[in-house]
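Yeah, one chain of the complex is gone here, protein chain that is, but the others are all in their spots.
The block that comes next holds chain A.
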């Protein structure tokens, strides 16, 4: 934390380090353990090494130690960079999946609308079929048209035959009537003639007898 504060102070004089960076750094490594501490130790040991009056071997070992610490710091920096890369690529991946899912949602919506239309159509068709069935049931109860037509034809023929017969009988009746009429009128005429004859005979007889009596 002290180092960050120093850094901040330095920042005031040298370059404006943005607040975001400060915030991020505090978040990641706020307690001073880990890399930050390592860098501080390195700086301290570097200054100590520069100002140390010790033997060259000690100096050399110190130098090697510092190189080791430096390598560690570089290694952890490399690791962090790779993690950063990985995060970037993960984010891209998630973006892709997100847009994919959005497209799927849109197409599912469309399919739902289509299916709803289909179901309406199917319901209409079903209703028509049921109406047709209901009417068909009623129609089935009535007799077949062919049958009825045939029956009608047979009845027609019978009717014709019967009227034919009736005509014949009528004609015969007329003929007989006429014949009887002729017969009866002849009989009547004969009767008349006979009566006339009788009468004229009687007249003759009655004319003759007074003539006989008168003599």
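In this section, a residue touches a chain if its C-beta (ideal position, glycine included) is under 8 Å from a C-beta of that chain, and two chains touch if they have at least 3 such contacts; residues count from 1.
Here, contacts and distances are computed from a predicted model.
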Response to the item:
Should one name the undisplayed chain from "Vacuolar protein sorting-associated protein 26B", "beta-aspartyl-peptidase", "THO complex 6" or "SUMO-activating enzyme subunit" using UniProt, the answer is "THO complex 6"
Worksheet item: Quick one: which of A:76, A:103, A:130 or A:163 touches the chain that's been left out?
Response: A:130
Worksheet, complete the sentence: Where chain A meets the chain that is not shown, the residues are 120, 123-124, 126-127, 130-131, 133-135, 137-138
